[in-house]
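Input: one structure, supplied below.
As you look at this complex, bear in mind that one protein chain is not there, while each of the others sits in place.
Take a look at subunit A:
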Amino acid sequence: MVHDTIAAISTAVGEGGIAIIRISGPDAVEGTARIFRSKINLKDAESHTVHYGHIVDPATGERVEEVLVTLMRGPRSFTAEDVVEINAHGGVIAVKKVLDVVLQLEGFRTAEPGEFTKRAFLNGRIDLMQAEAVIDLIRSKSDRAFSVARKQAEGALSKKIKELRQTVIELLAHIEVNIDYPEHDVEEMTSAYIREQCGSAIVEIDRLLKTANEGKILREGIVTAIVGRPNVGKSSLMNVLTQENKAIVTDIPGTTRDVIEQFVSLNGIPLRLLDTAGIRETSDVVERIGVERSRNALEDADLILFVLNYNEPLQAEDRELLAQLKDRPVIIVINKTDLPHQLEIEVVEESMPAAPIVRMSVVAEEGLDGLERAISEMFFEGQLEASDLTYVSNVRHISLLKRARQSLSDAIEASNMGIPIDVIQIDARAAWESLGEILGDEAGDSLIDQIFSQFCLGK
């Protein structure tokens, strides 16, 4: 129980602001050190110190978030174990991303309800008098978690996971029968069959993980960046979308300097708008910071609204952006259609053949419905029926799905290497158990049931 390392977001998740991810357990320091880029190696850091750096996804090497990391070595910590707290300031999405990276670390898992407190108690940090309070905490939180899980279990997600588990368990039963009844006339287990079953399960997991992304979108909004050279109407577009005057709108190029975030709902499609300073080279230091941030924001965006001016021919900066945004999820917004036509639309179409084009007049508030349609097409294949989608929403589910996927691809790899089936079974079983954890099912006996219902065995 107290052998693994647990992690959870320990502050209430709000929009923006600072959130803390708390990690506790034997691998807390070493694990975090693997994903934390900083001037110093966390492993060598002294207890009770704070360090600035970045969380990096070890799989891709990509910087996930700029963070402050606090280190408290046991027993001088809340749980009396090694504790690391990651302070992230980037709002909901960034924090979840960080947690996602943390949970991919080996030996790490999501904390159970009340588990930090429980560990604190077990390690003697909390007074005996508080024991009952701890129990109540575990009970009430688990019951709540249980009822949530129950609701999900009745839903479409659980159906999908069950189907997935069925694929894996059929494979397992097949392997087991080959092992336990070697003389029985059941079909010989082949590596081709292992690859096929694992492969189809992987495809299904990938599909679920993709809907996980859609689920995230519905919950957290499509991160949308509005880009374009100065004064094509970016802030005006944002204002129309938000119906408020949050960004400074002027005719002077470069007046919008910072990244401003806004949540809006475009007919049920949640957008998380990032307005950006005009992207262009500048010598102004203050402005350069703004430009820098815009570029970063661009990297993270799920959707880029690239605004062009209908009333002017393509400028060098426009062409540069066209080239830069080539492989990104872009919708081209041609603004100012209320003014005379000057823009070479054919050139735009040619350089970005996949990007939908929407014509608008932001000032005249025309063409918004077209934008809506384009976004909906792009993210929901035109069918946004929130109640109907199978969404894998929570970080725990996502990390378990990823773990199952990893086990399945390990099984395929082992099979390709000619590893014997009883050893491959270890990976397949791990996948099955990870999937089972999502449902909270008990593993064990149902495999035996499967073997006897799938195969005719006897003496």
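We adopt the following convention: a residue touches a chain if its C-beta (ideal position, glycine included) is under 8 Å from a C-beta of that chain, and two chains touch if they have at least 3 such contacts; residues count from 1.
Here is the rule we use: contacts and distances are computed from a predicted model.
Between the names "ABC-2 type transport system permease protein", "tRNA uridine 5-carboxymethylaminomethyl modification enzyme MnmG", "RNA polymerase subunit sigma-24" or "NADH-quinone oxidoreductase subunit K", the one given in UniProt for the chain missing from this structure view is "tRNA uridine 5-carboxymethylaminomethyl modification enzyme MnmG". When the omitted chain is restored, the residue from A:I179, A:V203 or A:A364 that touches it is A:I179. Check A:E30, A:E112 or A:E413 against the missing chain and you find that the one touching it is A:E112. Touching the missing chain, out of A:F108, A:F121 or A:F306, is residue A:F121. Even with one chain removed from view, subunit A keeps its contact list with that chain: residues 1-4, 112-115, 118, 121-122, 128, 131-132, 134-136, 138-139, 142-143, 146, 172, 176, 178-185, 417-423, 425-426, 442, 445, 447-448, 451-452, 456-459.
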